[in-house]
Every structure is written in C-alpha cells, then in structure tokens.
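Got a structure here, written out as structure tokens. Questions coming.
A single protein chain has been removed from this complex, and every other one stays in its place.
A and B label the chains in the order they appear, each numbered from 1.
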Amino acid sequence: MSTDAAGLGRGRAVGFMVPALVLIGVFLVFPALWTIYLGLTDFRLTGLAAADPKFVGAENYTAALGDERFHTSLWLTVQFVLGSAVIGQAGLGFAIAWALRDRSGPVRRVVEGLVLLAWILPSSVVAFLWIALLDGDQGTLNALLRTDGFAWLLDHPMASIVLFNTWRGTAFSMMLYGAALESVPPSHLETARLAGASAFQQLRDVVFPRIRGHMLTNLLLISLWTFNDFTAFQLTAGGPEGRSEILPVYIYNVALNGGKLGFGAAVSFLVLLINLVLALVYLRLLRGRRGVAA
Amino acid sequence: MTVGHETRPAAPPAPAGTGRVRHSLGAIGRATFLAMVAGFFALPLLWLATAPFDAHPTITASVPEFTLRNFRSLLDNPYALGSLANSVIQSAGSAVLVVGLAALAAYALSRVRVPGRDALLYCLLLLSSVVTGTAAMVPIFELATRLNLIDTHLGVILTLTGGLLPAAIFILKDFMDATPTSYEESARVFGAGPLQILWHIVVPVVRPGLATIGVWAVASVWGSFLTPFILLRDPEKSPGAVILYTLYTEGGSPKLDLISTFSLLYSLPVVLMYVFVSRKYGFRFHGGIKR
C-alpha cells in the first residue's frame, strides 16, 4: 500500500522518519555494531584481557561452532522456539482468538484479561510465580494433581519452560489474531458453512488466506523474541546438566559468568544470523500467496 | 495447543437435527476450552494472591496465615515506593517516545515507497535483539558515559526506546497499511497538511493500536532490570525492577515476605494501566474501520 494518499512526498516522509532513525542509529545501531566488533576480539571485563583486548578474528566463532555445548544449546533453542512460540503462543493464541471471535461480555473479558496479565507482569515476578507453581516439594501443581514430590523443573525442564513461555507470551498472538479475524467477512464464513464446509475447511479455505500476512508478522516477531528470551533462566538456570540451556542462557553461563564478553558478543551475532535464516524460511512459506490476503 | 476442532462455530446449519447436536457439542466444547484456558492462565497467579498476606511465606502458594505486616515492613524500606514513581517516569517517558516516533515513522513508511524498507526494518529488528542481549552492555555503558547520560532517567529512557522502536514501527506499519487511504485523500483535497492528516484522521483510526504499543512499551520498560541498573547510580532514581533485586540477603537468599509483597505492589500499576487503557481506547491490534 504505497499510494501516497496524504501527499507526503519523499522529503516530508524522510522528515517523519528522521527522529526515530536518529534514536535508533545512536542507541541501537551504533552499540549493536560495536558489539559485533567486540565479537572479533578476546575482550573481557576484568583481568589482563580487559587492559589490552586483542583482535582474534573469527576465533570466537570457530570456538563456538566447535563447542558441543553450543550445538546442544542450539537444538534446545529450536525446540523452545517451535514448541513455545510457533505451536504454543501462535497456536494457542489463534485458538483463543477463534473461540472468542463472536463473544463479548464477562467471559471474553475474563479470559482476555488473564491472558494479558501473564504478558504484562514483570519477568522477575513471573519467575517466582512459576517456581511456586512447579516446585517439586510443595508446588501448587503437585498439590492439585496429588503428585507430591514430582519435580517438574528437574524431570521435564524443557517441557516446563516451553509451557512457561507459552503462558508468558500468548497474549501477543491472541491480540494479533483477534484483530486479523475481524478482517474476515462473516458472510464468507457463513457461505462456506452453508456449503457444508467443516470447521477445518473453513479455516483452511476462508480464514488462513486472509490472515497470512498477520501470521507472518506474528511468527517473525515472536520467534525473534523467544530466541532472545532470558526469563527461563530464572526457572531452571539452564539445568539440570544443561538440559534446558537455551542460547540466551548459554551466552550468560559461558560468556558472562566467566567474563568472556568477546565470546558472548560473537554468539549473539550467531543468534542474529540464525534468526535471519528463520525469517527467510517464514517469508518463503507464507509470502508466496500474500497477495490474496490483502 | 493446536487449533481445537472443538471450537466449531456455533450457528445452525441446514439439517435441523444433527445441526442442533453439532451446535450444542460445539458450544460445550468451546466453553470447556475457554475454561481450561482461564484456568491455565490463572493458576500461576495464585502465589501473588496469597504470599504477600502470609506471615511466613515460602515458595509455595498456600492458604495464608493472614497478616498485613509484610506491607508495613515494606513501607519501612526507604526506596520501595519511590522506585515505583521512577518506574512510572521511565516507562511513561519511553512509551511516549516509542509511540510518537514509531507512529510518525510507520506512517511515512506505510504511505511512501522507500526501496528496501521491509528489509531495512527487519535488519533493525534483528539488531535490536543484539542490543537487548547482555553482551551489549559495555558499548551501551560507554555510549551513555560519553553522552553524559549516566545516572539520568533520560539515559535509561533513550536506551530502552532505541531497543523498542524497531518492533513498534514494524507492528504499527502493519496497522497503517491496513487503514484505507480514501479519507486522507479527501482531507488532502480540502487542503490539510500531512501532520494534520496524521493527527486528525489516521491517529483516531489506529488509536487502539497506539494504545497497545504504549502498553507493550510500558510493560517492557517496567520489567527491565539490566539497563537501569547499569546506567543509574542514585538509588533515588532506581526503578522497581532494580529495587526488587535488593530484597535479598547477603548470601543471595530471597526475603520472600518483602519480595512477594513488593511484587504485588510493583505489578499493580501495570495492571491498572492496562485496565484504564483498554476501557478508554480499546486494546487490540487493528480496529476501527471494518472493510
């Protein structure tokens, strides 16, 4: 939609963008590029390497790529993103939006309110809430299920943080899909239904083509956020035995606890590249027929 | 967690008998699903409802030995209440900047063809993930030192705003793309300038979106710990997230009576803001004009 309806013109359009771009340039691009540069050095915050950091080229990258722990961590992150973002947040978010689409009144307000509450609470508070829920000895969940002593966070660390992150972030997808579903004309659904289409057929033929663009936006954003989400650290600290050490936790454990900031910066950049690849995959999968949606 | 088949739409199809069964099955299924969702999202919140009122809170949610003493001991903390005011300053400042600047930029990007704008936006989005990571704190600190922003609210606001802007522009641009341009064209015919068009025509249409971005920005800043911790020196300027971390002992054990109580107080303003915003402006993506 690039029809210059308001008569902005190139010049004024640039004028509109300048304030944001200046801020982004100074407080985002500049430190980000600096961080990427640090990834090429052996920089540390203390010790001899802090006094005199050396340029080491791709050494940090080869070290990371050759580290078995990095591979494990990457694989866990892929599970984390697929499980909690793509299936969890996007799937559950869509399901809630679909179930609520023609509802109003208290049911809608309560469900939406609870889902949103999980999203807006500060993360350090949220971590306490989940530990209280999942604790092996006296956790609320064990009390409810009468499974006393079942240590969820130790026996199923990945499932626990996937569930946690689903809880944490579903609100965003729910809101986005809720809005997207409003752009599907009810008459089209009605027609499909009268023609005897099942719910699945209605979704596939009427709904999805129209919300493809929103799905793309949603998946891009939540995958990126999930890839970089650190809150899970407060639940499992990456353990036990690294079984829930997703990449942000890996960076923290390996690079920052040991003060190897150069290495940490290099891994951050690797994460950026992985996200780029992921974005291209999403684009390929969803963009092809985006024209239909508009 | 998949798209549930039980969420079948509830409207009578042609054959009356099976239709009614399908209908009521669907309604029951949907109600069950929504009840489960509500339960899943409410369950973890129990601790926050019980622990602050418990005389001896542990990490477990339980029926409290009721007391309000925890609130009184929290009031003895010299920084607790002030930190919430600081959180308000920092998150409101960031939210105003994020919403204002992102709306301008998103509008321009939406209405004028800039080559490679999507790629540019996504690159910025990717870079924002590098900067929010912990590895970037050295550059950010040095930058703030050189710009004389250490120990200022402004330093925290600008740094956090820089990290939030790309996603905000990304989302708002989607909004702007989805609003029809016909009103703008007619306004232009009547001689309105671009800023006037933006303010009087576009903003009202995308207001729920702006409100959503605002709440999102406030919630993100409200929970930020590392940036304000590194950039601020004076505890009188520290936000709630930083003060929450002080409620530990010398050996790093949490003082749960204070932490649970402060968690509750610290969460309330965000919740109230959400309630206020959603009452006043609506709270969702897109909205306004239906096509």
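In the analysis below, a residue touches a chain if its C-beta (ideal position, glycine included) is under 8 Å from a C-beta of that chain, and two chains touch if they have at least 3 such contacts.
Just so we're on the same page, contacts and distances are computed from a predicted model.
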Chain not present in the shown complex, as UniProt names it (candidates "Sugar ABC transporter substrate-binding protein", "Fe-S cluster assembly protein SufD", "Fe-S oxidoreductase" or "Cbb3-type cytochrome c oxidase subunit I"): "Sugar ABC transporter substrate-binding protein"
Option touching the unshown chain, where B:29, B:100 or B:269 are the choices: B:100
Per the touch definition above, residue among A:131, A:176 or A:207 touching the missing chain: A:131
Touch with the omitted chain, as defined above, among B:114, B:150 or B:265: B:150
Listed residues A:9, A:25, A:57 or A:258, member touching the removed chain: A:258
Footprint left on subunit A by the chain that the document does not show: 44-51, 131, 136-137, 151, 153-154, 234-241, 253, 256-259
Residues from subunit B at the interface with the omitted partner, ascending: 58-59, 76-80, 93, 96-97, 100, 137-138, 141-142, 145, 148-155, 157, 195-196, 198-200, 226, 229-230, 233-235, 242-243, 245-256
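Definition applied: only the chains that are shown with their structure count from here on.
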Euclidean distance of C-alpha centroids - subunit A vs subunit B, Å: 14
Subunit B residues within the subunit A interface of the complex: 1-5, 7-11, 13-14, 30, 33-34, 37-38, 40-48, 51, 58-62, 97, 101-102, 104-105, 107-114, 122, 124-136, 138-140, 143, 158-159, 161-163, 165-167, 169-171, 174, 177-178, 181-182, 184-185, 187-188, 194, 197-198, 202, 212, 215, 219, 222-223, 225, 240-241, 244-245, 254, 259-260, 263, 266-267, 270-271, 274, 283-287, 290-291
Residue numbers on subunit A that touch subunit B, as the complex places them: 1-10, 12-17, 19-21, 23-24, 26-32, 34-36, 38, 43, 45, 87-88, 91-92, 94-96, 98-100, 102, 107, 110-111, 114-126, 128-133, 135, 137-141, 144, 166-167, 170, 175-176, 178-180, 182-183, 185, 189-190, 193-194, 196, 199-200, 202-203, 213-214, 217, 220-221, 224, 227-228, 230, 248, 251-252, 255-256, 261, 264-265, 267-269, 271-272, 275-276, 279
